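Complex shown without one protein chain; remaining protein chains in place.
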Amino acid sequence: MQYVLRKMLTGIPLILGVTLVSFALMVYFGPDMTYQLLGKNPTAEQIIEVRHQLGYDQSFIQRYLAYLTELIRLDFGNSSSGEPVRSLLAKTIPVSLILILPGFLLGHILGVLLALAAAFWRGRWADKLIMAIAVIGMSVSFLIVIIAFQILLCSSDGLNLFPVRGWNVQSLPDYLSYIAVPTLATTFVALGYETRFYRSVFVEEMTRDYVRTARAFGLSSRRIFFRSIFKNCLIPIITRVMFSIPQVAIGGSLLIESYFGIPGIGKATYEAIITGDQPVLKAVVSLTAILFVFVMTLNDILYRAVDPRVSLK
Amino acid sequence: MNAEPLVQVRGLSKYFPIHGGLFRRVVAGLKAVDDVSFVIHAGRTLGLVGESGCGKSTLGRMLLRLQEPTAGQVLFAGEDLTRLDRRQMLAYRQRIQAVFQDPYGSLSPRRTVGQTVREPLDVHRVGTPGDRQQRVDELLAFVGLSAQAAHRYPHEFSGGQRQRIGIARALALNPQFLVADEPVSALDVSVQSQVLNLIVRLQRERGIALLFISHDLAVVQHVSDDIGVMYLGRLVEIAPAGQILTAPRHPYTEALISAVPQIGRRMHSRIVLGGEVPSARTPPSGCAFHPRCPRVMAVCRSVRPVLKKNGDEGSGSVACHLYP
Amino acid sequence: MNAADAPAPLLRVKDLTVEFRTMDGIVRAVDAVSFDIWPNETVGLVGESGCGKTVTGLSLLRLIPSPPGQIINGSIELEGLDLLSLDAGDMEKRRGSEIAMIFQEPMTSLNPVFTIGSQITEVLRRHRQLSQRQARELAASLLAKVSIPDAGRRLDDYPHQLSGGMRQRVMIAMALSCNPKLLVADEPTTALDVTTQAQVLDQMRELQNEFRMAVLLVTHDLGVVAETCQRALVMYCGSIVEAGKTEQLFSSPRHPYTAGLLASIPRIRAERIAELPVIPGRVPDPGNLPAGCRFAGRCSHVQSRCHQERPTLRSVNGNAVACHYPLGADI
Partner (left out) sequence: MNEFSSVAGARAVNRRNSIWRKVLRKFLADRTGVAGLAAVLVYFVAALGVWCGWWGTDWADLGGSKWEAVSAAHWFGTNIIGQDIFSRAIYATSTAFEVGVVVAVLATIIGGVLGAFAGFFAGSWIDELLLWAMNVLDAIPFYLFVAAVAYSLAGSPYAMHVAMITSFWIGTGRLVRGEVIKLRNMEYIEAAYAIGLSRFMIIFRHILPNTSHILLVQASIAFVSAIKAEVILSFLGIGIRDGMSWGLMIEESTKEVLAGFYNNFIAASLLMFGLVMAFNALSDALQDAMDPRKVA
């Protein structure tokens, strides 16, 4: 418990850093909203007044502190379209989650399984085949995969099985038909990276001395591989899965969402950056930072649960 | 031996902090080296033996100022090295050099042997570049390598040859004092004797004072005039080599000598200590050796013995209650 | 007890040859090595690094990493059964139960994320029909046998919580767990301090007698061999150059290499000597071995025949020597 507390405390500078960078980029140097609010031909007084309202006449520090206070109070106000930020988040985040989660899980699970197979039959044809496919998967751009899958599966030139784009989910079949192509695309692209990474983890672990010991005492190679080696490999696996969560939860869905026109958090954030919708940005950035700290803490705890060498003290 | 010793170590200590608590405050100190004193005269060799974790390497690193001592002094030719700043220390670096343990790790793999041996000369701007080149050739010849070796990389050499290169580098600046930390323990037996002979030769021909650190008593005795024995950060006995090996006084020294496997002796004659070396984090009370000592007395559990000069039984000192 | 009394050798190795494929070509790490081990005896296999002693030890259990290594010739008969003729599964069953091996680095040789209890019971249950509970009790008694204090509780410790000496004791307990007939111990005490080394060697000797197993002690330390082994085999460049009873071998070595090695070891002496005797030169490159005797280039007694013809092991006054001109031979 003390450990968790300390870990959380070390997260504070990180949150400050993330907010500082994002404040500087997205707010301070971000798009100037004055003219968008006033329309064409404003008077000089109007300009001054709006700039004052938006806080543009204050110093960097003052504005950053104001930004921080809002963050701490979790008071994000309304987005520039007038909708409360909270309800915007409540609407978009679940969409992103259910959109991304299947691909994310499939990518890692299949990645681990394929990597296990490749490492187990290391140097044989199964390994070579899997790794060749992985390199191909790694070499294709995500965007190309999305477009190709769309052509193949959604268009009249292809199989025409799923909706081309959009998000109109009322039932489970709807859901499955809308996520099918995005999930296939994410899984396909993730597989290349995940398989290669996990295979190298497994193979590295296979060369350890304790594996030789286990063999010297007659344990079967299957048992050594799936019990002894696998438990040691859990550490890097957990770290990798954990640290991809923040990327996936906020940013990873951006391309999919904007390509397929799905109203998720990635698309909302992207639009907020373009239009300088500050309340939304604040909310997303603070959520990201908190999520990151949370994931880091969770990662450390899991790490310590798996690896007895690191004590919780 | 009335002249002032070249090296005088006085009360040298190194405590490593142990962190704990919510804010990782320092809660205790690990006494890696605890109040060690000795002297080395010009041209003489002190051998330092002890098992892993006894602090002998930390001690050597403090003499080289690769690590800052927590307390104590290192006097070199009368000057306290621990008080010098980086620039002042640079002048002394020429006079104190080091030979390291790992023949594979002590040479930079991406630099040629010539560059490595020359580097000290470059840093201290000794002579013209031509002089330096000539010096490199001389040094390589002294340690038994050809001049062509200068153009090759460390991975082309065997462990013994690499150790010779390390010695050549240490000799480049004509030091008066050399700290050698386990210089032969990573070498094979037949090569080990070659390198040991080289060390003896440089000591004899160049009059270099030497601190020779090793876990191997037999190796240490071959090069040393005096031998110091360390246990858990403290010096427990120090005496002339012949005396300490034939008539050890501290029970730990005795056990250590007896534990060295010898050709021409069967197992049963040796003293086998019980238990293991305790952790330096939680050293035993009183004499640190008392839980394993075959001759432990009541006083050993509570009072820590200090290093005292032997009276009539020869020169040297011992820290043991058996010798009041 | 005496090796000569036993009717047949426990292990008979004949012409064992092992090669490794490397970037610089094929390297023959072990070249036609033959030796016997009798029940309950301790045999030392000594030599400097790269002489092939560890590869020989690993070959006995067929643990050579392959690729790049391969046993290309020879036989390894354990009680008359050639281990090299077994299929992989059959060999697996015999490892640990009939022939076991312990290694130099006790830190990395145990799996860091399992308790030592679970590692020992895993071995026990692999070779014997035991319940989890029985295996655990047996494991505890084994730990107690190797003098680990408070053995029952120690079962739940992880390797990193033990000291180097304790970890090596755990390895020994694992090795004893299924009563193998032969234990191959590869530098078991090299990573340990001298006082711990003395403890572990003592322990091994006692347990060996109790469990009646034979030990092949692979080591570079002639002192350890002298103190613990009845017989010794000296390896140089992949071959055995001399073999014999330890005392005789060390008191009157016949091979110039053995003699040179013995002389060059620093020993505790009453008086310092000016210079240690040395073997000049260095071990030849394993990819580029000389044609005749491999020691010829460093030998102080070398003659022209040595450069052309490779000597084979032959008996000279009780020792087996691979040398054309053995020292002190009455020829």
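As written, the chains take the letters A, B and C, and residue 1 is the first residue of each chain.
One rule holds for everything that comes next: contacts are C-beta pairs under 8 Å (C-beta built on N, C-alpha and C of every residue); 3 or more make two chains touch, one makes a residue touch a chain.
What you see is a predicted model, and the numbers here were worked out from it, not measured in a lab.
For the options A:L65, A:I147, A:L161 or A:V310, the residue in contact with the chain missing from this view is A:I147.
Of the candidate positions C:R28, C:K145, C:R282 or C:H324, contact with the hidden chain is made by C:R282.
Within the set B:Q8, B:T82, B:Q97 or B:Q262, the residue that contacts the chain not displayed is B:Q97. Annotation for chain B: contacts to the undisplayed chain at residues 61, 64, 66, 86, 89-90, 93-94, 96-98, 100-102, 104-111, 119-120, 123-124, 141, 144-146, 148-149, 151-153, 155-157, 161, 164, 166, 169, 173. In the full complex, chain A contacts the hidden chain through residues 13-14, 17-18, 20-22, 24-26, 29-31, 135-136, 138-144, 147-148, 150-151, 155, 157, 243, 246-247, 250-252, 254-255, 258, 266, 269-270, 273-274, 276, 284-285, 288-289, 292, 296.
Heads up, the rule we're going with is that only the chains that are shown with their structure count from here on.
Comparing the CA-atom centres of all chains against that of chain C, the greatest distance is found for A.
Our note on geometry: chain A versus chain B, Cα centroid distance of 54 Å, whole angstroms.
Across the complex, chain C is touched by residues 123, 208-210, 212-221, 228, 231-232, 306-309 of chain A. Interface residues of chain B facing chain C in the complex, by the touch rule stated above, are 51-52, 158, 160-161, 188-194, 196-197, 200, 215-219, 221-222, 241-242, 245-246, 255-267, 270, 272-274, 276-277.
Partner chain A is touched in their complex by these residues of chain C: 61, 63, 67, 89, 92-97, 100-103, 105, 108-115, 122-123, 126-127, 158, 160, 171, 174-175, 178.
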